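Every protein chain except one is present and positioned as in the full complex.
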Amino acid sequence: MLLEVRNLSVSYKGIQALRDVSLHVNRGEMVALVGSNGAGKSTLLNALSRTVVPQRGQVVFDGKDLGRMAAFQVSRQGLLHVPEGRQVLADMSVWENLQLGMLALGQRPARYSLEQVYGIFPILEERADQIAGTLSGGQQQMLAIGRALMGAPEILLLDEPSLGLSPLMGDQVFDALTRLNREGLTILLVEQNAYRALECTQRAYVLDRGRIVMEGASDVLMRDQRVIESYLGA
Amino acid sequence: AQSDEYHVVVLQALTGPAAFIGTAVADGMRLAEQQINEQGLLGEGNTLKVTYADDATDRTQTMSLIARYANDPSILGILGPTSGAVAIAGASSGNQYKVPVVTTTNTPEVLDQGPWSFILTQPPEITIPYLVDYAADVKGVKECAVIGIRDIEAYVALQKQFEKLMTDKGVRITTVEQVGGTDSDFSSVATKIATSQQDCVFVSASASQGANIIVQLRQAGLDPATPVFGHNAFASPEFLNRGGAGVEGVTFIADWVPGGYDDFTKAFATEFSETFGHEADNWNAVGYGGMLVMANALKSMPEPTREALRDQLGKTSEVRVAAGQGSYSVDEKRYPHVGMNVLTVQDGAFVQAPR
Amino acid sequence: MMSFYYSYQPLIDFFLIAVGLGYSQQLALRAGVFSIATAGFSALGAYATAILVTRYGVPVPAAILVSAVVGMAVSYVLSVPLARLRGAFQAIATLAFVQVVIALLLYFESFTGGAIGISGIPRVMNTGWLLLAVLVTIYVIWSINRTSVGRVFNALRQDDSVAASLGVPIKSYYALAFVLSGLIGAVFGALRSLYVFNIEPVDFGFHAMVASLTVVVLGGRNTLLGPIAGALIMAILPELARPLAENRGILNGVILILVITFLPNGVGDELVYWLRRRLRRAPKTMSKRKEGADVVAAD
Amino acid sequence: MSSLRIEDACKYFGGLKAVDGINMTVPAGRITGLIGPNGAGKSTVVNMISGVYSLTRGEVYLDEQQLTRLHVDEVARCGIARTFQNIRLLPEESVLDNVVIGYFRKQRSGVMSSLMGLPAALAETRRLREQAWELLGRFGIQKYADYEAGSLPYGHQRRVEMARSIAAAPRIVMLDEPVAGMNEVESAEMAEIFEDLARSGMGLLLIEHNVAFVSRLCSQVYVLDSGRMIAEGPPEAVTRDPKVIEAYIGGKADAA
Partner (left out) sequence: MLLQQILNGTVSGAIYALFALGFTLIFGVQKLLNLAHGAIFMAGAFIAYYATAQGLPFWFALLLATIATGAISVVVDFVAFRQLRKSGHAEFAAIVTSIGVDLILMNIAQQVSNTKVLSFPFGTFPVKFFSFWGMRISLLQLTILGLVLVLVLALAYYINRTSFGRQVRAVSSNEHASALLGISAAAVYRQTFFIAGALAGLAGVLIGLSFNSIHFMMGEPFLLQAFVVVVIGGLGSLQGAVVAAILIGIVQSLTIAYLSSELSTAIIFALLFVTLLFFPNGLFGRAGNYAGGSRR
């Protein structure tokens, strides 16, 4: 088990956003997390990367308890998070953003070279000197993913990676992610497009109002009546 | 009266921009307080009680504190505030609350605020003539450049008076340069003066800043033969420490002759350095004298009231002090008179300027 | 009680003046103009009134009126270039403005009294008048807070291009905020000069700028309570620390650090926010619809 | 019926031709779609119309009025509203106040009456707050009215922004990816709102990558690629256009 989460609870100024969430991700797996707006998906990822400090609960990654670590140390362990809203460094160039991605390596060896990342997202090479803040929305999304890859993730947490991507680009990104997963990258995916998320993952969790309400194999969930009603559209 | 306790407040700038004067004045006053009580200078059994307060060179605090002390009936008078607009505001407050306020400054505007306010140092119109006479008559200078601090009004007043009296004597003021009260880089002004023509430079600044200006003037190549003049702020060991060889030959007027010049002043100098561990300077001497003047007035009051104290302060006559020529009197305009000395730096020490 | 008042009257009066200047500073900040020009406006107001009253015998109310007009006119002119600048650049431009004002006050000696300033200003202000002025200011700002101007100011502060995208003529509103700031600053400068007997340029220098800024940051940048809370702390602090004599700077410093570290929005603002959170509820007319709201996040 | 037109519009960033000579019409009472690959120039078009960018060449008209050189606020006051692709709320304000500020254009009480706290100004504030409250209801986020806007989840922030943009009943509203980050069920709710707005006479410009969503709502769709218009027409035609499939939609059919 690469990542194990036990009884995680998070609240913001008295608002309980996550309640006793437990889940796990095995090495080499690609797991989806679905849920409607406000369910707490982003909060969960934030708590894993420790950009939000949970009240209770335990997160064990690769045998290490993350409870005592700061966000940057977690990243250096290889748990890399592509956050909601992309969060590119808006006044730095694309190339600089990618270079900074390598800081997460710490002492670990690189996993993807700059060329490989450019291979997945050719536009990034073309725009290497453009200031990241002036990229189009979709281009920024690619940069955010590419930047995380530069840090040699053991596990990649993706918060709505297809958001803002054209259908074609979305497909390409998902193809790329599936390929990376097949090559051994572990992925935890938050995605609004539940259909697509369930299609390309092996297992999934459904989050509702801060709780895990369902879990199971993705193809099973895809046929679940409740899932269809609430997330896939009738 | 049997064993009265006379309570006065020393309200000086112990912190903030004027602290370099205020703390020194307060130290002088502390020494005087101690001697007054030890030697029973207030008459049989009477004691002097002094409260020391800090207005942080801040008019808001000055006015608040004066209101508070004025409201305490046991307090007879206030020695302070230190200087500048703060002193004027303090004087106004004193007149408003009818409590005697003896400010340290030399600004006659303090007196204009009403009968309850006093000044401890002699205004420029009394002190500067000593210097001007020396420069124009003894040294015979004809053209003088002036450098002054632009934002400390006491220095500006001295400088203006100097310019006026020199012009009256037919001396030409070649240029007037102004620098800031917190500046320390005078290289440009120094170069400007050093490269122009004059046979005299007058520097109106504090001891340390003044020394610094003069050193930088000389470094910029000022003709070593050009006499440099200053006013009473230079009468401080500070000036020598700061200026070293660079201030050799500078001539200025002084309330205080460092080290003293007779038994009384020498005794003060010794006691002071024993008590505080460093030599007395101009402001220590002024503070010391101020407390003695206050004690004299307290002693001569017919009854211990503020009115009586005010009246006695206004009648101060020939009180022995350490500053000036040793005898402190107040005239009908309430201007203090103690006389002035003209000093010069010779071999790293202050001596009376040769006539 | 009365004797307490008499002992502390100047403290109270200066507190009221600080509150007024605090509102001048706050208005600019709250509309997103990082101005530290309040000291300059109060200098203009103070000198205008002092010169008119002492030199030309102008009646006090008329002099205050002139100060107000001067404050508004100068702040209006300044607002034009300021609108081109952002954040720190505005701060520095206003700093430059204040420095120029002070330098000119020092320079035009025959008119302004130079370093010595102007003395013999009649003290016609008292707690009552100052209180009245503060209350009027509070009323205006309270009105602003409850109407569209306040909403626009808040929007300008947080994101002025959003405000523009909603149709707000942002330059006019920046100018409005700045002119109000100039007006209040000049008036309280004038009132202060009618209280302190004499004024001099250094009263309005770096320390004055920092003082108004401190009042507002310490008290709060957005609520009505902010400047009051800030001015109160700044008035009490030196008194609290007085027994420490020469070491009070240390205590003052420690208190400032502690207070703002734990209440980073300022004491007044934090208090108001706390109260609002406690009273969090839909606006009155709407409360009837509240029932049935499901509880994803309602604590 | 008013309509927004852009004619031969270009926007170059240095050598990059982000928008290169396009023509487009957004009629009132309809929903017009604008789709295209990432970086095609869609958001740039919105920024050109709304006055954020100056046009390198070309003109923008609302009916007969030329908007080309107006500033952002002036364009907005002509009745053109927008949302931002990267949501921009006033993060410290409550959700309700974020919407109330959206009414700015329709406000009638003046600055003076506001400064003096006159009853008219206060009453207007009260009225606007109520209207804003209604509007929140329509977007299903009433229960968040008192929350700080910055603390809402992403999808809800989008709704707040939309509510703000339509508050003052603009003639044209441009929505830049309004349902990004919403699932199918949630976006269906939004679709209803958009249709209502169009029925009320508003013209909508919808930028979206969800082709199904666009096809369902739009009467006319424009397709932009690398700054050029590669197709336009009714959605059924456009989505079958091989150029569009190649550049934008890709091989796989989109979900649902």
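All chains are identified by letter, namely A, B, C and D, in their written order; residue positions are counted from 1 within each chain.
By our rule, a contact is a pair of C-beta atoms (placed from the backbone, for glycine too) under 8 Å apart; a residue touches a chain by one contact, two chains touch by 3 or more.
Everything quoted here is computed from the prediction, not taken from an experiment.
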In the full assembly, spell out which visible chains the left-out chain is touching.
A, B, C, D
For a quick check of understanding: of A:Ser22, A:Gln87 or A:Gln116, which residue touches the chain that isn't displayed?
A:Gln87
For a quick check of understanding: of B:Ser3, B:Thr47 or B:Ser184, which residue touches the chain that isn't displayed?
B:Ser184
Quick one: which of D:Lys17, D:Arg57 or D:His71 touches the chain that's been left out?
D:His71
I need the residue numbers on chain B that touch the omitted chain, in ascending order.
15, 17, 19-20, 23-24, 150, 176-180, 182-189, 191-192, 195, 207-209, 211-212, 215-216, 219-221, 238, 241-242, 244-245
Touching residues on chain A - with respect to the absent chain:
49, 51, 70-73, 75-76, 80-81, 83, 87-92, 96, 99-101, 103-106, 133-134, 147-148, 151
By the contact criterion defined above, which parts of chain C meet the unshown chain? Give residue numbers in ascending order.
29, 81, 83-86, 88-89, 91-93, 95-97, 99-100, 102-104, 106-107, 160-161, 164, 169-171, 206, 210, 213-214, 217-218, 221, 246-250, 252-257, 259-261, 264-266
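The definition used in the following text is that only the chains that are shown with their structure count from here on.
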Compare the CA centroid of chain C with every other chain's and tell me the farthest one.
A
Whole-angstrom distance, CA centroid of chain C to CA centroid of chain D, is 39
Roughly how far is chain A from chain B, going centre to centre by Cα mean, in whole Å?
74
List, in ascending order, every residue of chain C touching at least 2 other chains.
296-297
Chain D to chain C touching residues, read off their complex:
50, 52, 71-74, 76-77, 81-82, 84, 88-93, 96-97, 100-102, 104-105, 107, 109, 111, 113-117, 121-122, 124-126, 129-130, 133, 137, 142-147, 164, 168
List the residues on chain B that touch chain C in their complex, please.
14-15, 52-54, 56, 58-61, 63-64, 66-68, 71-72, 84-85, 88-89, 92-93, 96, 107, 109, 112-113, 150-153, 156-157
Would you pull the chain C residues touching chain D in the complex into a rising list?
139-140, 142-144, 146-152, 154-155, 158-159, 161-170, 176, 180, 222, 280-283, 285-286, 289, 293-294, 296-298
